[in-house]
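Provided herewith is a single structure, encoded as structure tokens, for subsequent inquiry.
For this depiction, one protein chain was excluded, whereas all remaining protein chains were kept in their positions.
A and B label the chains in the order they appear, each numbered from 1.
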Amino acid sequence: MGFWLELAATGLITGGIYALVAMGLNLQYGLMRIMNISHGEFLMLGAYLTWLAHTVFDINPVAFLPVVAIVLFFGGLAVYRLCFRRIARTSPSVDVIEARSLLVGFGLMYLVQNAALLAWGADMRGYSYLADAVEIGGARFAANRLLAFGFAIAASLALLALLRWTIFGKAVRAMMQSPTGAQLVGIDTAVLHPVVFGAGLALAGMAGGLLSMVYEITPSMGEPYTVTALIVITLGGLGSAAGCLAGGLLLGLVEAFGMHFTNPSLKTLLSYGVFIGVLLARPKGLFAR
Amino acid sequence: MPEMLLRARGVYVRFGGLVAVDRVDLEVRAGELVGVIGPNGAGKTTFFHTLSGVLAPTAGQLIVGGEDLTGHAAHEFANHGVARTFQTPRVFRDMSAEDNVRFGLEFAGRRRKHARDAFDNPAAILDLLGLGDVAAIPAGGLTPAKQRLLEIGMALGARPRVLLLDEVAAGLTHAEVDATAQLIRRVRDEAGLAVIWIEHAVRVLMNYVERVAVLHQGAKIADGDPRKVARDPAVVEAYLGEEGGGERKAA
Partner (left out) sequence: MTANLRYTITAVLAAGVALAFMPWLLSDFLLSLALSCLMYVALASSWSMFSGATNYLSLATSAFFGIGAYVTAWGLETLPYALAVPLGGVIAGAFAALVGAAVLHLRGAYFAVLTFGLGELVRHSITYFEKTYARTVGRVLSDPPEAVTVYLTVLLITVATVATCAAVRASRFGLALAGVGADEERAQTLGVNTRRVKIAGFALSAFFAGALGAAMAVRWTYIEPMSVFNPFIGFQTVLIAMIGGAQTLLGPVVSAVVFSLFSELLRLQFPYAYLMLLGLLLIVLVLYLPGGIGSLFRGRWARA
């Protein structure tokens, strides 16, 4: 019993992080048609910031999370201003916006990842924080994983609440359903777009900060998370934050159990299998009506 | 009786909770010029999407030249002789006007000959439309009015048997509308096509078509001789909400 619980919990813990990473990307894509392939790179930046703060200035990683979020939020505003705003303004159609922002994201990935390599080298980095095991219901978990899970879920739920109950969230949802309609009732894209883009990067950065407590980090750690985020978006449905949370947790579980029953080196195969299966059978996501 | 080219039976389209096209039947024979009118949002464009295979109807049946194409992809509709224009022009912006017309000739148009080989090369089609002098210009650089004409040229390149025109006269002056209508009649006569012509503004169509169908909130409320349809109480009622709908330009 303890073993199965542990397996399920492992899956949920990874899944919580997946959800957090995917949510930002999903909002950006749903709202602006920006599929930012460099999303994982900003997660990596969040991880490195946290690692630096902890190892150089001895700052508690958890206390540092809000700083990571704020730094990446403003970084996101800058990136939006410098790159994506121009694309949105000069492209003749949404398909062109999508194609060009993919390429810019690709360029950003190269830029950011190699900047990190230049700054910190290719070596694995890490630190030990709350690595002691905690026992819950006969299952043992590293404390930092539980913490990461808790924060990931809390941040995801906070975002859901924000979308559901605040004026800002309502504007974002209105915008996704009907861009022209929302503009008619006075929703201002010039504010909404950069803010949502920044928020997406802030979420990715926080996920990176949480991951740095659990795993070793490298400049190339972000890439797989970008792919995973897209898989989660596919599972949960485009533009749906709640779908993302469910999809992320589900994917975490599928990976954990799948690896247990087959082989750990098949993890990528498993998530790809899920991805392609869902794309073929339910292209609008598992939870679409 | 001329050959039945297109038959829509009980076509029904739902977007979530909204019924955009509500069990519409329409039959078109070779050589016919049929108008479809209806207020904005009546479902005309959506109906065309189903007739051209761009959108599979939620329910209903589409028979093209005797063959049931319900649920088939758009290129099969094209290959069976259905060609259309889009309300907002969707020309290939980076290709020259000539290549835009050639495109249809290379694909759907390759399988057929027109009854009279008047439109077998891009130059002839462009000349017919009065676009001969802009043949080499990238289509994205043409004025919106010319892009709309080019849309017709692209469709003619596909050597259609059924030509679907979505608000090709929108935004034109009275004289231009008249010229476009003459053109459409000429094409219809020379190539023996069936033409279905959507227009939002009532008056535009009534003078030029022999038969008109009226869509209102997705449903067909009238179908027949334009003069009779114009006096049909249900039609008058439908357009009443739109005072002066005849003059208003489509969105």
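Keep in mind that, in the parts below, contacts are C-beta pairs under 8 Å (C-beta built on N, C-alpha and C of every residue); 3 or more make two chains touch, one makes a residue touch a chain.
Quick caveat: nothing in here was measured; it's all calculated off a predicted structure.
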Missing chain -> touching shown chains A, B
Which residue, A:55, A:177 or A:268, contacts the hidden chain when the whole complex is considered?
-> A:268
Using the definition of touch stated at the top, determine which of A:55, A:114 or A:177 touches the missing chain.
-> A:114
Sole contact to the chain not displayed, among A:78, A:131, A:158 or A:279 = A:279
Taking the full complex into account, what residues of chain B touch the chain not shown?
-> 52-54, 73-75, 77-79, 83-84, 86, 90-95, 99, 102-104, 106-111, 154, 157-158
On chain A, what residues meet the omitted chain?
-> 29, 33, 35, 37, 83, 86-87, 95, 98-100, 102-104, 106-112, 114-115, 117-118, 223-224, 226-227, 230, 234, 263, 265-269, 272, 275-276, 279-280, 283
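Everything that follows uses one rule, which is that only the chains that are shown with their structure count from here on.
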For chain A and chain B, let me know how many angstrom lie between their CA-based centres, rounded off.
-> 46
